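Below: one structure in structure tokens.
Left out: one protein chain. Kept in place: all the others.
For subunit A:
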């Protein structure tokens, strides 16, 4: 059983290939180049798997934000919250946890109990608590995301709610001559504070973190104060695509397929 999972994100499109439960391949493309180079439009989005060098699938499942974006012909489309939960269930082996997924432009918090989604919170209107914010701030500081991600001590205070105002605030702090590590820690800590209100109703023992922002060690360190255990998934940005693969495996073997075919 060979499955292809695609997560069409706002910034990156993530692909995962899984054979008999084992991940064979993971890749990501910028969303723009993915649509431009590998997709055509004919009664929905058609993916040119040959151009991607991918073939021989028993099942292909896609997910992503917005129904139109995931309307790929020949793919079974699933809700992205479900894709991420299936990914986290398969990768952690846990059945009860909170899942925090922070992507380029959106944040999803999900409560999973007995292997089922029982609560959800999504960011609305504003993407100031997402990966794009960290990217912009790293650009302002002229430092890589990876370097910035390791700074957590003695953070400076960045109080703006708006990501654009926060940039101005950061520039003000640079002008005050504050050292780079503290500025970086301030950015990471401000990200944590923006996520806190969303997590307020998702207290629990175990927090699983996915999405590209899970790679930010400072952020997961701050979150560790609020949970007994914080688990960062391996290749966290691929969790949605991996979840699609696991879902595909279930589909291929069971009759859920009938429901999608109906």
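Convention: a contact is a pair of C-beta atoms (placed from the backbone, for glycine too) under 8 Å apart; a residue touches a chain by one contact, two chains touch by 3 or more; residues count from 1.
The rule is short, and it goes like this: contacts and distances are computed from a predicted model.
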Among "Sugar ABC transporter permease", "Cell shape-determining protein MreC", "Lipid-transfer protein" or "2-hydroxyglutaryl-CoA dehydratase, D-component", the UniProt name of the subunit that does not appear here: "2-hydroxyglutaryl-CoA dehydratase, D-component"
Sole residue of A:1, A:94 or A:117 that reaches the chain not shown, by the stated touch rule: A:117
Residue of A:85, A:156, A:184 or A:245 touching the missing chain in the full complex: A:85
Missing-chain contacts mapped onto subunit A: 79, 81-82, 85, 113-120, 122, 250-251, 253-256, 258-259
